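Just dropping this structure here.
Removed: one protein chain of the complex. Kept in place: all other protein chains.
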Amino acid sequence: MTSSFPGAAGPAAGAAWHAGEDLLASYAARTAGAVADWSVETHLTGCASCRSALSAHVDAERLARNRSALLVRAAIGEGGRVRRLLRRCGVPDHVLTLLAATPSLRASWLLSVMAVVAVVALEAAALGYGWIPGGGPVAGHPGPAALAPFLLVAPLLVLAGVAAAFLPVFDPAWRLAAAAPFSGFTLLLVRAVCALAAALVPVTGVAFVLPGPGWLPVALLLPSLALSAFALASATIMDPRAAAVTTAALWALPVLWLASADVPLLIVAPAAQVACAAVLCACAVVLCLRRDRFELGWMR
Amino acid sequence: MTLNVSTAAVRVDGLSRRYGAIRALDAVDLTLERGITGLLGPNGAGKTTLLSILATISEPDTGRVSVLGLDPRDGTERLEIRRRLGYLPQELRYHRHFTVTAFLDYVAILKEITDRRRRAEEVARVLAVTGLEDRARSRIRTLSGGMRRRLGIAQALLGGPELLILDEPTAGLDPEQRLRFRELLSGLPGDPAIVLSTHQADDIAAICPQVVVLLQGRVQFAGTPAGLAGTAAGRVWAADERDSRAHLSWRGGDGRWRHIGEHCPAGAELVTPTVEDGYLLLSHAAGAR
Partner (left out) sequence: MRPEAGERDDAVLLRAVARGDEGALAALYDRHAAWLTVRLARRCAIPDVVDYAVQDTFLAVWREAGAYRGGGDVAAFIWGIGIRRLIDAIRRENGPRRLRWRAAEPETVVSAEDQVLAGIEHGRLGQALGGLSPELRGALEATVLDGLTCAEAAVLLGVAEGTVKSRCHRARVALRAALAGQQSGPGTAAYHQEAWEII
């Protein structure tokens, strides 16, 4: 391969031209001038031996540093399809990595949630649609008791997803996060919101197909949000595990009581929705005011 | 931020912390200079409590703390401490699905290295320092105990901290692994101040120019290993038979009995005390109280 500037005079035709050491050195040092640069670059595209000869004139430490960084980035990889999609939508890469470390956003967790929802929904549907006797005297208008298990379980599943975002037991390396400068509150919020959204999808989706009032899917939103907010806010006041358990009880007990009185749907009645909205607002305020507690770690 | 002219890495005044009825730390006063300091004490002596307070993940009940000249009670200064800190907690557990590189990437984000490329360079650096490059793509659950410990050190080194807090970093390691760990610590770039806790006296003797003995939440000794050994001077003797006047006796590898006691019997064959002897003597004295 000859240079891109075939000379009128030059070495015998047929002899391959290679860049000499001096030329390579001055090219690497950028003292060769533009025309020689052009010549060398065109030549290097096709000549492996000159390429390897050039290596001697390039800063070895810089090459090594880029090499190890490259291998690390290749090892970390781009993530799965979901991650690539989210990144293209503008979500910062480091947020995605933090979310990947959240147990309630992992496939195994979400599949378990869907399994539980499916089981409960199947049971409600079976009773409600009359596939098995009992529960509903008229097909299409099931007795309210059929929905009670679903009403009990659905918001609790959402709560569980959010709880997994802040309970230390779900984060094996929680001490590292606690001792690190990254804002604990931001970390928590990012994880909780995403876990909330991820859990709400199967829950409300299933609610659409269940027998019962048409507004059931929407009616589950506020209670789920209120429960999550309550758990987070009370985690700033009491031990996080106690907060999670208390919140769960505060939902389970009324639902069970209303179910025993055969009016479980009252838990999502308009009056209850208003109450949930009020709780949500109050807890959001408390959470904002007391967010410093999340910066301190969990060792009480 | 107050200007602090002291060179001490850590300063603690009257620190107390209790969990219910248990007094984990009782009016602890300490000044730790730069360099490597060993915190020696049995389980339950308060080492983990003290280290977690220094690492800003726990609050004391009373007392003042100054880490790298900053006060952890102030939000801004606490953040600044955390930026300069590397912490290896006791029994660090890892997310099951993480690979070595992915885990280090995660911790690097927690240390606020948000730029992807800078993170990769930093991860590559600590992998090289701890010798984990070959296992960079392995899942953590496939690593041996010694390698997981090295990974714990690696994550603590991310971001080039000024202060390293290592809680029982050598626990469960065999002697060869402990030797490699010591080599790693003594060759760290950037020369950070290191505080490590252990209940093994020979770790102290091997690498720590400063040692603090913590027993039942109180500082029983602060000084050099030679000083600690020196507290048992004249109180350690050897004999062919067991001597009931000694507080502690055991048979050494050479078949002779080694005794430690408050009062050495007259005419007994004195031996040069080791760091462990001094520590045992202090433990015994503290236990007797």
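Each chain gets a letter, A and B, in the order it is written, and its residues are counted from 1.
By our rule, a residue touches a chain if its C-beta (ideal position, glycine included) is under 8 Å from a C-beta of that chain, and two chains touch if they have at least 3 such contacts.
A quick note: this is a predicted structure, and the numbers were derived from the prediction, not measured.
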Hidden-chain contact residue, picked from the options B:64, B:96 or B:117: B:117
Chain not shown: contacting residue from A:49, A:108 or A:260: A:49
Residues from chain A at the interface with the omitted partner, ascending: 2-11, 17-20, 22-23, 27-28, 30-39, 41-42, 44-46, 48-55, 57-58, 62-63, 65-67, 69-71, 73-75, 78
For chain B, the residues touching the chain missing from this view: 117, 120, 137
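Keep this in mind: only the chains that are shown with their structure count from here on.
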CA centroid of chain A to CA centroid of chain B, Å: 36
Chain A contact footprint on chain B (complex, rising order): 52, 55-59, 75, 78-79, 82-83, 85, 87, 89, 92-99, 101-103, 105-107, 109-112, 114, 116-117, 119-121, 123-125, 127-128, 133, 136-137, 155
Touching residues on chain A, where the partner in the complex is chain B: 65, 68-73, 75-76, 92-94, 97-98, 100-101, 106, 171-173, 175-182, 187, 292, 295-299
